[in-house]
Each structure stands twice: as structure tokens, then as C-alpha cells.
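Accompanying notes for the structure given below.
Some chains have been omitted; the remaining ones sit where they do in the full complex.
Letters are used for the chains, namely A, B, C and D, taken in the order the chains are written, and counting of residues starts over at 1 for each.
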Amino acid sequence: MLLSYLPLLIIALFGAGAFYASRARISAAPQRSLPGLPGHYGWYGTLWTVVPATLVYAAWTIIDDQVIRNVVLSDFPDLSGAAATLLYVSIENAAAGVMTDDVPMASVELLLHLENLSAAARFALVTAVSVLGFFWGWRRIRPELTARDRVETALLVALFIASIIAILTTVGIVLSLVVETFRFFQLVSPFEFFFGLEWSPQIALREDQVAASGAFGAVPVFAGTLLITVIAMLVAGPIGLMSAIYLAEYAHPRVRAVIKPLLEILAGIPTVVYGFFAALVLAPSMRNLGVDLGLTISSESALAAGLIMGIMIIPFVSSLSDDIMTAVPMSLREGSYGLGATASETIKRVILPAATPGIVGGFMLAISRAIGETMIVVMAAGLAANLTANPFEAVTTVTVQIATLLVGDHEFDSEKTMAAFALGLTLFIVTLALNVAALRVVQKYSERYE
Amino acid sequence: MVNVSALSDPQPKLVARAVSVYYGGKQALFDIDLDIMSREVTAFIGPSGCGKSTFLRCFNRMNDLIDDCRSTGSMLLDGSDIAGPDVDVVQLRMRIGMVFQKPNPFPKSVYDNVAYGPRLHGMAPTRGDLDEIVETSLRRAGIWDEVKDRVDQPGTSLSGGQQQRLCIARAIAVRPDVLLMDEPCSALDPIATATIEELIDELKSEYTIIIVTHNMQQAARVSQKTAFLNLGRLIEFDETQKIFTNPSEPSTQDYITGRFG
Amino acid sequence: MPAEHTVKAFTEDLDKIERSLLEMGGLVEAQIARAVTAVAQRDSESAARIIEQDSEIDRYEQDVQEQVERLFALRQPVAQDLRMTISAIQIAGYLERAGDLAASMARRSIVLCETREVPGLYALPKLGDASHTMLKDALDAYRDRNIDQAKSIRHRDRELDDMYVALCRELLTHMLEDPHRITPGVHLLFVAKNLERIADHATNIAELVDYVTTGTRASEDRPRGRGFLMEGAPSPDDPT
Amino acid sequence: MSSYAATTISSQAAANRLLLRRKRAERRFQLYGILAISAALGFLVVFLASIVSRGYMGFVQTEVRLTVDFDQELIEAGSYRKMLRTSLSELFPNAGSSRAERRTLARLVSAGTVFVLRETVEADPAIIGTVEDVWVLASDPVDQFYKGRIDAALPEEERPISDASLARIAALEAAGRIDLRFNRSFFTRGDSRNPEEAGILAAIVGSALALLVTVVLSFPVGVMTAVYLEAFAPKNRITRLIEININNLAAVPSIVFGLLGLAVFLNVFGLPRSAPISGGLVLSLMTLPTIIISSRAAIRAVPPSFAEAAIGLGASRVQAIFHHVLPAAAPGTLTGAIIGMARALGETAPLLMMGMVAFVVEVPGGFTDPSTVLPAQVYLWADSPERGFAEKTAAATIVLLGFLLVMNGLAVYLRRKFEKQW
């Protein structure tokens, strides 16, 4: 354990040492105007000491497990695949002190030995590289060295690498979704998926189980998503927009300073809490209300989920709209008031038209959020894929299906898990399209007042 | 050179009497008395923060938009009060138009910009009337020839000086008597400034104009009367020529000759 | 004026000053012509009118001064506009002097009416005419910003000086001949001197044409008579 | 002026009517705004009130005082169950001794009481051989009844607690042997099948570990990306791609990140399921765009004149940015990070995919131990049928909201404190 972190400690210590040593070296040099401050030379030395050694450490760490595994398993040439993995895991457990039967002790010993050997070798190598790097850098510390340039270039490279991670994330998302979806579409035709009216992905556990034939027509799922989204936007749109208008245009700054954060609390509440509220408070009381009114309201109605989701996204609508309306320059407002307009006329005729693109963008972002929202629907909407427009019935959504299909220890290559990825890809593409469009609109809008 | 005290137009357009303005607890204007004559350009000059804008915005009650702003004293337009709480600011602002420091055309077409006020106040029952108002206003603002072929393009696509003239056209489209201008040229380059000054000179035959400016030369060029404010007080109010050739107050003299601070 | 100012009122103000100057110049020219006639024709009535009219010229000068002051204060002229404005003050000053000199001649003509006639005065109207024309031409040159014409005026001043000297000699001769002619002769000498001064002022104006147009003031060492003093002749001429 | 004089009386009247109409429209419009805000805030109040009213009782727990004889023999034999039985029968000597009756009697207290007794002994061996009063947890039905959530007037078969138990509770109450006490175990234990024993410590620790991973990964990377994009990136296709990409990532549904984690981290890289390290990784990818975007906004809000001035003094671009722009942007960046963390703390959906919605009793000791997180705990409990869990869910929600409140409060404080200093 100690041996595994010791190299890092060594690198840190050497790095610090290199900084001071290099800085001292340049300070001792005859002072002319240097292409960098002494600190830059210090960092230069540190970089040479730290970076190669760290890379070596990382590479070694990544590779050594695999190498050791191969060596250990080479004693069992006839084992392969899952069996080998099983064996190796048990060997590892044994080495970690969890005794299990049936473990070849020789292999355990070998493993422990190899691990120690590897750690020692890594320690030696890292130290050597670090020392070498230090001297390499040290030798080059001369007043002619453009230390500042070098250090800054190194920094820029690091920054660039960081910014690549975002791209890698997207690539990862797309790849993982596409690969599984591709496999899914080899089993189920895309036509069925996009146009089929029956969704029943549970594979029969028993032969005679009803309606578990594995139907993958996603239309009811999409329809459910749409229904809930529409309900949510019917709630959030007007309330959010009017709140934003009131806050931006009418409210006294002090009132606004209180109300705005209060509204934003709504967005900060975890969705699971909303789900909890919807499932345990709203749905029962709605069902009771329905009973009183003579309506059949399912206990997992689209209405309950949509209402709660609508409330959740009120702040998205209101905050964005508010931001956009306050970004409309005061001068336009003054221009309108100066012509004798009332406040509501100013809002309706000047501010809203000016802000419309931004507000539309905001609405699109809110819709995308509603579509992608998971927990509320998982807890408050149903699993049943009803193709209905009746808000009192239970519907299911894309996100609900993804969650339910994947939770639990499933075989990862069954049709239904792959179906989840297909749904995921659809979700990704739809929200992506909404976002791209919204960003376009918003961006265009914000350019207007540059 | 005419002496101020000798000025005695029978009916001033705007009268301020003992006007004081407070922002919260801070007094920004102290007891200002001033008569603005009809069809003249009156300039307000003074160092930064002396209260020029505040005073200007009293005339069309724009200060009402500022929450903690409160004023006392009386202000009369053609003899009737405009400061009282029961005065209809909508009507007031119809009669007293305003042009701002930064040109602020609405993000609408040139036409809609100018038509905004008339539509609001139901001034043009038919499209034809509206067309006429728009054209007349643009003409009067001296920008008709430049925009007549593109009244459908957004007002924001015009150049700075044109935008400011569009704003003037918009203001005069509701047929105000008075135009208030708060540093209307300070965001413009010298050439655009010159065209606006030119326009102000023409407009004064029909409108009573009050202009706030930091630029003393501008005040000198465009105005007939000049009021010098300092620290929230009206120091001197007189013929512009008198102020710039021979002011009565030493502090006016110090300010305009650059002997300040 | 090469082009209009963006602020047209500026151009108008400048034009107005120039107009005032030219009007004033016209008036002064008329006064001079009339004064010379009054002297020559011993017309004391006309002389009285001339004297009266002088205050008109003073008013013009004051008006130009005020306009200039206003222009400086309100428009801050630079370059050519500045030169034009500065020169306006100076020209108004010269014209006012010329007007005064005309009035002075008129006053003397009244005195002269009461004294004996001095013969050989034929030269006086000629001098008067030359002087009057010079002023007129100078103002024309100024109006037209005509440098060449202005230059020729400066040269004509020399000729006029010659005429003046000749006239002085003649008058002196008359005075020496007949003591009764001394008093009118002295007055006429002063009249001649006045005409010579008017021509000087015209020359000054002509010099300003250069200044206004090119910004360089014409060199001050303009021809100054022809050194009669050096000739030792007892001539009273000194074109100061 | 003439235009006013010219207006006829009738058109004057029309104008006045128009004016009146405009004023009415104005008041109506303003009313809509007030109604909208009231609706939103009204919901918030109802929502919070209902959570609190359901949850506050979760912080107290009904306990029963037993007089236990820590008999050495029994302890050596490990028969704590017998010890408990004895203690209970001593309390209610006339309770039947049949197996069923013994069981109903035992159901008065929590099923875990036996382990509590063992722990008590192990913690303090000196107790052996003495007779001590010990407060033990009441069972869930007793707890619920004692907190007044079960209507005793209901017929016996419709309520989870028998008439006999009711009588015993009354007896205990009369003897001062039953009371509501602060629920320490809620904060010191992991999950449990028994509602009265379930606690949130495991979830809190799991959340903390996952958040630690998230902070450590996403904050530096996010800030570095933001700095690169705002200050250094040349304007070319790659950087534009990165920008668009980040903006889109910010709006990708969280569950999609879960899919990514499932497919890549668990299945490709073979990271452990249900572990803070895997959950944290997913959360950090999810938080990254938030941090990048808010950091970029903070950096952009710093007037470019600072950097220009520094460069004009001979600083390099890097120096200008690191000396002036970043310090000035730090509060904004930090605020963004905190808000991102708050979001991550409340996130459940992607963790569903990562197997972090799990029944975890043991408090996790490291980044690879199985663990759950607070919102997942809420989700789990919300699904459980027992009444006690509903209360626990609400209580855990209150705790979760408390954490969020603190974090957001901190963010607001930071923003206020450093708002527009230049």
C-alpha cells in the first residue's frame, strides 16, 4: 500500500526541490534581462522532474495489473473467458485475505510476489525518471532559455487536454448509445420500434406469462412522454412567463430580491423529492378528488406527473425569461414610457417582442428538460404503456422505460437492455435537436444587443 | 446682449417653482425656479452629477420610474400642474417627448418605431393617417430621404446618427409640445453630432426643446438659453450668448472657462 | 468659403459677418466719396450729413465685434474660419477708421467753406478717387478671396503716396505764396493726409486677404513712400 | 398646442374612453403576474409544509425502557434473544407463553433489539451480571401508533397493530416505560429492512464520497476548459466544436449520462458497480458542463480591459489571465461549482443506472465499497410499503434539502459578496 503511493510522494518532493534548485540556479546567473522571471525557471525544472515521472507511473499502473494477470493465469493455460475471470477474482480475494476454498495457493503466492515486485520496480523506475528529468532540466537552465514561453506552452497544452474531455464525453455517449442501439436494431426492426403501437419489453420469465412477448413498438412511450411534457408546459409556461414579467417589470427591487431566489428554490429541489411528493401526496389526493368528482383518475396519472414536472420547470421558464427581459436595455423601456405608454403596453409591445426569441429559446430548453426528466415520472407516472391522450390515465415515458429496463442485474445483452439504449439514443437526439435550436435562437437574440 | 431679468415673455411654456428632488435620503436638487420659454432651445449644463438629468426627467415625470425618487415643488406646463399625484403621466408624456443619451430605437421596423406612439394613443384611425404621421415625423426629423426606401427594415440597422434622428421622429410623432433631450449626442461621433445639432436648430421653430449636455460648446451652439447647475442648485440662467460671453456668476464663469476643481 | 459646415448655422453666421463687413465697407466708401465731393464743392450741408452718418459706421463696427465675439464663444472657429473671424474684427476696425477719416474730412470741409479757396485743388478729387477706389477694390478682393488683386492693391498704395506727396508740395507752394491760404492749406493738407490714411487702411485690408486665404500675414515692410526725407526737401509728406 | 385646441369635444371623449380602457388593461395584466407568482410560491409552501409535516417525526423515535438482566450465562451462550424475551415477559408476566404470543410480545420492540443488547455488552463488558434499564427502539407499528399515525378506532384487521399490543402500550405508558426520544440511530446507521432501524449515515457518506470524486475531477477540468476556451482558444473549427459540444452536454438528460456510465465505466472499464468512484465519475461528467459554462460566464464578465492593461505592461497572455482574470472570476467560478455540486447531490437518475440505488447497511469505507447516496435512499424508501419508511423518506428529504439549502446559501452568499467589484 505504502509502496504504491510512495512514488507520488517522491515525485512531489523532487518537484518542489527542482523548483527551488532551478530558481536558485538562474538567480545565481549574471542578472540580465531574462526571458522570464526566476519563478518561470523554477517551474521549468519542476515540469521536467514531474511530468515524465508521472507519466511513467501512470503507464506502469495501468499496465501492471494486466501483465500480472497474464503471468498468474499462464499456469492455467486451459482456462479461458469467464472461468479464467472467476478464478482470477478468487485468487485476488485470497491474496487480499478473504479466504475462499479451492484456490491454488501457489498462484496466490505468485500474485503477491509479483505485486510486490511490480511496486518496487515502479518505485525505482519513477525515482530514476524523476532524477533524470531533473538533471535534464537543470542542465538547460541558462539565461538564454525562454523559460516563460516553455512553461506557458506546457500550461496551454494542459488546458487544451482538459477541454478535450468534454468532447470525449460526447463521443462516449454517442458511441455507447449507438453501439447498443445498432445491436438492438439487428434484433428488432427500426420500423417496429418507431411505428409499433405496442410496448411490452418484459421477456417472459415463464412460458405462459401474458403479454410479455417482447413487443418493442415505442409509439405509446413517445406519446406518454409527449403528453406529460405538454401538461408540464401548460403549467410552467404561463406561470413562469407571467412571474418573470411581474418580477422583471413590476416588482420593487426588494420584492424581486426575495421572490426570485424563492422561485429558484423550485429548481433546486431534487427531482426525487418531487417524485416522492407526487407519488405520496399529490397522486392520492388527486385520486380522492377524482372519486369525489366522479372521475376515474389513475393513481399514477399523467396529470399528476405533468403537474409536478410543470412546477419543477417554472423557474427554468421564469429565470430565463426574466434574464432575457432584464437584458432588454433600459433605454427601450424609457423610450416607450417616454412616449406615454403604460407598463403593460411597454411590456406587450416592446419588451416581449424584443425578448421573444430568447423566451422561445428558454421554452425549448424547458421542454428539453421536461422530456429528459426521469425521477418524477419514474415515481409518479406508470409503467404501463397506454396509448392515450387522457391525462387521468397512467402513461409511461422514455425515461421511465430506460430506468426500469436497466435497473436490476440483467443480462446486459438482452433485447430489453438494448431497447433501453435505443430509447436513450432517441432521447439524446431529440433533446440535442431542441438544445441546438434553442441555443441558436438565444445566441442570435443576444447578438442583437451587443 | 440681452439681460435676463429683462426677459419677460408673457407665458412661459414650462415653469418650475421651488423644485427639490430626493433620491432616498439624498437631496439631488435644491429649490429650483426656472421658466422655459416656448419655441426656444434651453440647455442645461453643469459638472457631472450636478442634477441636470434629474431635473430634465422631472418635466415628464420619468423620475417616477425610479423607486426611491421623490420630488417637491410645483411644475407647470402651459400653466397647469404636472407634478401632482393625480396628473395623468400618459397624457403628460404625450405632450412632453423625450430623446435619450443612447439612441434607443425599438427593435422593430423604422415604420413601427415611428408609428408606436400614434398607435398607442389611438391617434391614427386609418392606415392612411398613420402613413401620413410617420412620413411627416420622419421628414421633420430630417431623415425621411435617407430611410424612405427602407421603412420596413429594422430601426436598429441604421447608423448611430440616423438612429438618434429616428428616435426624434418617434418622439415628435405623438405631436408633443416639448422635447427633452438628455445628452442626445454623447454617444455619437462628431459628424453625426453635427447633423443632430442641425436638426435641433430646425426643430426649435415648432417645439420647445430642453437639452442636457456635457459639452459646453454644444450648449453654446444649439441653445438660446442656458441654465448652469452645480451641486443640485441652479446657479445661473440666461441667454446662451450672455452665459458664454459674459456670465454674471463667478462660478459660471469658472466652469465655462475651465477654471473648475 | 470652400464648403458648407455640417452645422449650417455656422456657415450662416460666418456669412452674416462677411455681409455686415461688406455693407459697412459700402457705407464707408460712400462716405469717403461724399466727403471728397464736399471738400471739392465746398458743400457744408452734405458735410453735415456725412458727419451724422458716421455713427452708423460705428454701429456697424460694434455689430461686427459682437457677431465675432458670439461666433468665437459659440462656435470655436479654427483654421480658415478662425482667420476669417479674426480678420473681420480687424477689417471692421480699419473701416471704422476710414469712416472716421471721411467724417474728419467732412468737418474740415465745413471749415474750408468759410476760408479762402485754394487754387489747384484739382489734384484732391483725383487723390480722393484713387483712395476710394483702392478701398473698394480691397473689399472686393477680400470678398472674392482674390490674392492677386490684393497684391496689386498693395502696389497701388505706392502710386497713391506719390500723388499725395505731389499734392502736399503744391499746397505748400500755395501757402508760401499767399499767407491767406495758410489756414485752408493746412486743412487741405490734413484732408490729403486723411485720404492717404484711407488708402493705407485699404492696403491693410488687402493684406488680410492673404492672411485669410493662406494663413500667412503679408510682410510688414510694404513700400513706404519714397524716402522724401532723404531728399532733404522741405516737404511735409510722411505717409504715416 | 394647436393640435390640442383643435381636438373636438367628441374625440376628446373618445380619447378619455381609450385612456380608461388602457388603464384597466394595465391593472388586469399586473394581476396576472401576481397570480402566477402566488401560484408558484403557494405550491412551494404546500410542498414544503407537507414534507415537513410528514418528516419531522422521523427525527424522533418511540423507545421502550426495558429492565434487562445481563446474565453472564446467557451472554456466554450468546442467547441475547432469550435475555430480551425474559425481560419482556417480566414486564408483561401474564402474556401467554405460546410461540405466537411470545412473538407478538417481541413485536413491541424492534427486531434489531437483540443486536443492540449484544452491542451494549460488547461496548461495556462491566455491565455483565448487572440488571440495567435499557432504552430500546419500539417496533414500527408501535412507533407509528405512539406517534398517532394509526387510528386505534379502526377495526383490528385494518390496522397493523393488534388490540393486545395497544393494551400493552397503554400499560407501558402508564409505567413511564415508553417515550419519544431523539432518533440517534437515524444518523448513525445504514439502511435496514426495519423502518425503525433504518438510518441515513451510509447514504450520507456515500454521497460525500461521490461528491468528493466529482469535485476533484470536474472542478479543475472544468475551470481549465473554461480558461482555455475563453482566453486562449484560437477561433477555429475545433474550438467551436468544443463550445457547441459543451453547451449541448449541459442539456443532455441526466439519465443519458447514466447510460454512458453503465456502458463505458461499468461494462468497458470494469469499474465496480454501486461504488462512489463510478457514481462520482458519472456525476462529474454531468457537472462538468455546468462548471465550464458558469466559469466561462464568470471569466467573460471580467472586463477585457484588465487583461489588456496587463499585456500593455508587458505581461504575457498567460500571465494576464492568471494574474488578473482568474482571480477576478474566482467567486463566479466557485459559485458555479457549488451550484453544480448541489445539482449532483440531488441527482438520482444516472445513479439508478450505476446501481447506486442499493440496499446498503454498512457505511462505506472507501471509494470502491458498495454504497448508496442520499437521494437514492429517498427513492428506495419512498418505494417501501411500510408506513415507517414514508416518515423516514420525508425525514431524509428534509436532511437532503437542508444540505442543498446550505450549499445554495453559500453560493448566494459568495455571489453577493463578490458581486461586481470592478
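Simple rule for what comes next: a contact is a pair of C-beta atoms (placed from the backbone, for glycine too) under 8 Å apart; a residue touches a chain by one contact, two chains touch by 3 or more.
All of these numbers come straight from a predicted model, not from anything done at the bench.
Chemist: State, as a formula, how the whole complex in this structure file is made up of the labelled chain kinds.
Modeler: Chain counts for the entire complex are A x1, B x2, C x2, D x1.
Please note the rule applied: only the chains that are shown with their structure count from here on.
Chemist: Distance between subunit A and subunit D based on Cα centroids, please, to the nearest Å.
Modeler: 19
Chemist: Using mean C-alpha positions as chain centres, tell me how far subunit A is from subunit B in Å, no decimals.
Modeler: 55
Chemist: Determine the centre-to-centre distance between subunit A and subunit C, using the mean Cα coordinates as centres, and give it in whole Å.
Modeler: Here the centre of subunit C sits 95 Å away from the centre of subunit A.
Chemist: What are the residues of subunit B that contact at least two other chains?
Modeler: Subunit B, residues with two or more chain partners: 90-91, 121.
Chemist: Would you give the residues of subunit A that are in contact with at least 2 other chains, written as numbers and ranges?
Modeler: In subunit A, 342, 345 touch at least two other chains.
Chemist: In the complex formed with subunit A, which residues of subunit B make contact?
Modeler: Going through subunit B, the ones touching subunit A are 60, 62, 65, 67, 89-94, 97-98, 100-102, 104-108, 116-117, 120-121, 156, 167, 170-171, 174.
Chemist: Spell out the part of subunit B that touches subunit D in their complex, as residue ranges.
Modeler: Those in contact with subunit D are residues 78, 88, 90-91, 95, 121-122, 175, 177.
Chemist: Per the contact definition, I'd like the list of subunit D residues that touch subunit A in the complex.
Modeler: Spelled out, the residues of subunit D in touch with subunit A are 22-23, 25-26, 28-30, 32-37, 39-41, 43-44, 47, 50-51, 54, 220-221, 224-225, 227-229, 232-233, 239, 241-242, 244-249, 251-260, 262-264, 267, 285, 288-289, 292, 316-318, 342, 345-349, 352-353, 357, 375-376, 378-379, 382-383, 390, 393-394, 397, 400-401, 404, 408, 412.
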